[in-house]
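Missing here: one protein chain of the complex. Every other protein chain is in place.
Coming up: chain A.
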Amino acid sequence: MSIQTIEDTTVKAFPAKPAAVIAFTARARRRFDPLAIAGKLASALVPPIIVIALMLVVWQIACSSPTSSLPPPTQVWNEAYDLIAHPFFDNGPQDIGLAWRVLISLQRVAIGFGLAAIVGVALGALVGQSIWAMRGLDPVFQILRTVPPLAWLPLSLAAFRDSSPSAIFVIFITSIWPIIINTAVGVRNIPEDYRNVSRILRLNQFEFFVKIMVPAAAPYIFTGLRIGIGLSWLAIVAAEMLTGGVGIGFFIWDAWNSSRLPDIIVALAYIGVTGFCLDRLVAAVGAFVTRGTTAK
């Protein structure tokens, strides 16, 4: 009798186990393994967190003496807590959260960089395609691209007579050179075979541009765009310091003028993180658009 019951329970227990295993593998196949994701996240996040913590400690020790000219992290946290904790507050003009300021700067970058991308790819295609355009334009580009972004500002202020379009122009003129140069290199490197294919098919200039040139040069174009967005972000902060307005650059200048050093440090962190995100965004778009183009 007792043996019978033991057999019963074992029989019952057995099918339950494989069923659980099957359910688990099915879930693991459909979704990613949560443990593996956690492991990956940890290996990506833990080292930088440790480094940042160490830097904060060193900073704290270095700046904690009463005679120190720069504030330590604890003071930044206490005095600029509003800026850190509430990025989206809005108390009327000139008193808005840092996220709003970053967004305003980003809007200018979007316009300036967008224009630079369109004009830059078109000019780059021209320079890459035509040997005479290259001979004529390349020396001009090589000279103009070495002009520092802010050196354009007085001239553009004189031309536009307003700070916002001037700032946009500075972004445009800063970010356009790497886009032109990289696009031109990409177009020059289009394999002769692709050109032959288009000639046999009698593609016209426009079809060639859209169907062969842009996709074939896309990896180069995106390299140029990525350098360009980085330069734009450098330029906008500097340009806004001089032109005023509500951007993140002017905020830093304003904070300096009213001796709010902790605010400046928080703003720097915002700028750095935003620049990083912009770079990754362009890189991600590039990786998505150019999938398959580099593979042979």
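Keep in mind that, in the parts below, a contact is a pair of C-beta atoms (placed from the backbone, for glycine too) under 8 Å apart; a residue touches a chain by one contact, two chains touch by 3 or more; residues count from 1.
The rule is simple: contacts and distances are computed from a predicted model.
Peer 1: From the list "Acetyl-coenzyme A carboxylase carboxyl transferase subunit beta", "ATP synthase subunit b", "Nitrate/nitrite transport system ATP-binding protein" or "Dihydroorotate dehydrogenase", give the UniProt name belonging to the chain omitted from this structure.
Peer 2: Record says "Nitrate/nitrite transport system ATP-binding protein".
Peer 1: Quick one: say which of A:W59, A:Y194 or A:W253 touches the chain that got left out.
Peer 2: Of the candidates A:W59, A:Y194 or A:W253, A:Y194 is in touch with the missing chain.
Peer 1: Spell out, residue by residue, where the missing chain touches chain A.
Peer 2: 191, 193-194, 196-197, 199-203, 207, 211-212, 215-216, 218, 290-296
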